[in-house]
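The complex appears here minus one protein chain, its other protein chains still in place.
The chains carry the letters A, B and C, assigned in the order they are written, with residues numbered from 1 in each.
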Amino acid sequence: MIQITVMQIDNYGPWTVTPNPRRESDLQALQSRLYTDLSLQFGVHKGLVFYTRFDNLIAVTNGIDLETHKRIQNSVKNRYPFTLSMSIASAETPYEAQKIATKRLQEYGSAQDEVRKEVFDVSTELVSENEGYVQLAHIDIDDVTGTMTDKDSAYDTYLQIKDAQVKLFKSLKKYNALGFFIGGDNFMCPCNGMNENDLSCMFEDILKSDGISLKAGLGIGKTAEDASNLADIGLEIIRDGKCEGSVYTLKQNSEESLKIPHNYTCSI
Amino acid sequence: MIQITVMQIDNYGPWTVTPNPRRESDLQALQSRLYTDLSLQFGVHKGLVFYTRFDNLIAVTNGIDLETHKRIQNSVKNRYPFTLSMSIASAETPYEAQKIATKRLQEYGSAQDEVRKEVFDVSTELVSENEGYVQLAHIDIDDVTGTMTDKDSAYDTYLQIKDAQVKLFKSLKKYNALGFFIGGDNFMCPCNGMNENDLSCMFEDILKSDGISLKAGLGIGKTAEDASNLADIGLEIIRDGKCEGSVYTLKQNSEESLKIPHNYTCSI
Amino acid sequence: MIQITVMQIDNYGPWTVTPNPRRESDLQALQSRLYTDLSLQFGVHKGLVFYTRFDNLIAVTNGIDLETHKRIQNSVKNRYPFTLSMSIASAETPYEAQKIATKRLQEYGSAQDEVRKEVFDVSTELVSENEGYVQLAHIDIDDVTGTMTDKDSAYDTYLQIKDAQVKLFKSLKKYNALGFFIGGDNFMCPCNGMNENDLSCMFEDILKSDGISLKAGLGIGKTAEDASNLADIGLEIIRDGKCEGSVYTLKQNSEESLKIPHNYTCSI
Partner (left out) sequence: MIQITVMQIDNYGPWTVTPNPRRESDLQALQSRLYTDLSLQFGVHKGLVFYTRFDNLIAVTNGIDLETHKRIQNSVKNRYPFTLSMSIASAETPYEAQKIATKRLQEYGSAQDEVRKEVFDVSTELVSENEGYVQLAHIDIDDVTGTMTDKDSAYDTYLQIKDAQVKLFKSLKKYNALGFFIGGDNFMCPCNGMNENDLSCMFEDILKSDGISLKAGLGIGKTAEDASNLADIGLEIIRDGKCEGSVYTLKQNSEESLKIPHNYTCSI
């Protein structure tokens, strides 16, 4: 079971143009700051947030209780010119969990409802650190620096990566997995339910059809942070040529992860 | 002439995994904070930055001089665990300008060069507020809240918008125009050289081929901020049904823009 | 028992002038941002940080475990151009606790030692939420807005408050209590060991000798946040004239605090 929190700024669109359109650089600063804050506040509880559309965010929150969620929601109200709604759900796959969470949120009213404020909903039982697990694939494109960043224009590289992103995300969806851009040429993909073979096959298909060469560290842990740390290490092992294949899996507390050379051990 | 600044965090990829992979929530907070800061620092000089790939950013900087650029570069070094390279160029179209700027940056060495630090380059003459102009199209998708946000799952809406984004950006490129996601279902598109008709035709093509219905406020001004303010107002005029067609153009200091009802006037 | 965490930026002074003095506005932005981040990161775990000297900070951290401390320390390293040392101690009074914590930190080397980095020390057993307690007095000066802010110059008001601050803090020290400025004319004072009468007498003495009229909400709770919430409510009760005297005490889960009218109940 993976626990997903869907967050939505209440009535944000209308606010950005009331009474007149607000300065774009301020809106960009405001939105990215909200993402920064939520990353730190969920992060210090081992969660991981994705900026998604900036006014709608998706987080992996296994092990994070209701009170902490409510405190973060309250902290946003205390410091921002708007409020934030939150809906939490868990399911076997991340796609299913976010779908349940969104549905419940929608039942309270439109994203642009003037009255709907600070929805706080829990659709299913919370997933504690002892039950459930988070599976994250940290995927990147092979040698982007050498083949794109250092050769093509900044915008062309950007466009190629956006293009690859959409292709990757559409493929992931077939497995009820999600994908999010995390900077550079990196994607973090919650994918409970997929296995190493699914990923490898998917990469082969994408290589054949679109000529994009991908690889992934696959991390399985109790929390989003545990899983992402292991996924990062897995990806480093492939980058360093220390394994064959395009996917390397590490599972928290498994014998395999205990044998990781100290050099790869993340600090807490 | 439009002036574009291409920025790149120096040797960022290797830093994120040295000595071990750094916590993902921290990296997300760090990257989005850099974007927040640059938005405020360029914004207070009427520039507009786009986060692009977070480690590679593109900004529209007409009217911003070299000293200000250098001061912002220096401010990043003073407050971040990394440094930032900057390359400035101007051209008739934004695509051309960023291409020139990137090329010059690449001549100094790889993005992952350990020695290359704080490149500061100006390829062409700077564009003052009195010469040149910035043209920005603020484009959104029709009724996303009603047809997607309030109906589909948060992730499906996200995926549909990413898909539309790639289609839009590929079309824009044919006109040497750029596109950037600015949150929700909004795109800000530097497009010096396109005219209202080009945009309308492009929107018709996208509607026909992909079923995506777009509209745009087109702003033409001395600086990125002037242009984006006017583009925002143009888009509001369409949203309010106060004009026909899918594009509404406003030009700084033109008679038309002087006739804007007070209600639409942006504060400075 | 109150748990105090003493934090110190490692070798900060020399860094600010290497290789040349860094721009002052950048240093101010950097220091206050660190304080913002620590406030959010400890805050989401119910702690409370005081900026103290900006390069040396003091926090009340009852109920916050070692792993969380270490994760925050690590998060600073991941996002700042410097590192942070932490030393934790608990004692019957806050003065004693910070003294023990500082002493242990000093044993590792000078604040300006080039080698000493990321000290992490725990002098005594941690205080869980079930043992120990935090006592905070939220003290302000009577009618500063009416008698100073709206009449005197901004700087004169500032100076008068700094003067009152030093007088108050010297008096508090006699009780092994600490005091910190938290904005406006407000001071937050960790004061385990003092009682309502101690505070009242101290206020009378200060009124007699210095003509400064003070009042306090006194909150006693399991964590810094619980205590400060109750202290805030106590102060509001006095401000609203709903009680006599210059001190109003509220204790978590006591009958008295359960009788607080709903209007005064803090959200979590």
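Everything that follows uses one rule, which is that a contact is a pair of C-beta atoms (placed from the backbone, for glycine too) under 8 Å apart; a residue touches a chain by one contact, two chains touch by 3 or more.
Here the structure is a predicted model, which is why all the values come from computation and not from measurement.
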item: Touched by the hidden chain, restricted to displayed chains; value: A, B, C
item: Hidden-chain contact residue, picked from the options C:2, C:137 or C:178; value: C:178
item: On subunit A, residues whose C-beta touches the chain left out of the figure; value: 22-23, 26-27, 29-30, 33, 71, 74-75, 78-81
item: Residues of subunit C in contact with the chain not shown; value: 6, 8, 12-13, 17, 19-21, 23-29, 31-33, 35-36, 39-40, 42-43, 47-49, 51-56, 58, 95, 98-99, 101-103, 106, 110-112, 145-146, 149-159, 161-163, 165-166, 169-170, 173, 178, 182-185, 188, 225, 228-229, 232-233, 235-236, 263-267
item: Contact footprint on subunit B, counting only the chain that is left out; value: 37, 40-41, 43-45, 67-68, 70-72, 74-75, 267-268
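The rule is short, and it goes like this: only the chains that are shown with their structure count from here on.
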item: Chain ID, smallest distance between chain and overall C-alpha centroids; value: A
item: Remotest chain, subunit A as reference, centres from CA atoms; value: C
item: Proportion of interface numbers common to subunit A and subunit C (over half same, under half different); value: same
item: Whole-Å gap between the CA centroids of subunit B and subunit C; value: 42
item: Chain centre separation (subunit A, subunit C; CA means) in Å; value: 35
item: Multi-chain contact residues (two or more partners), subunit B; value: 23, 26-27, 29, 33
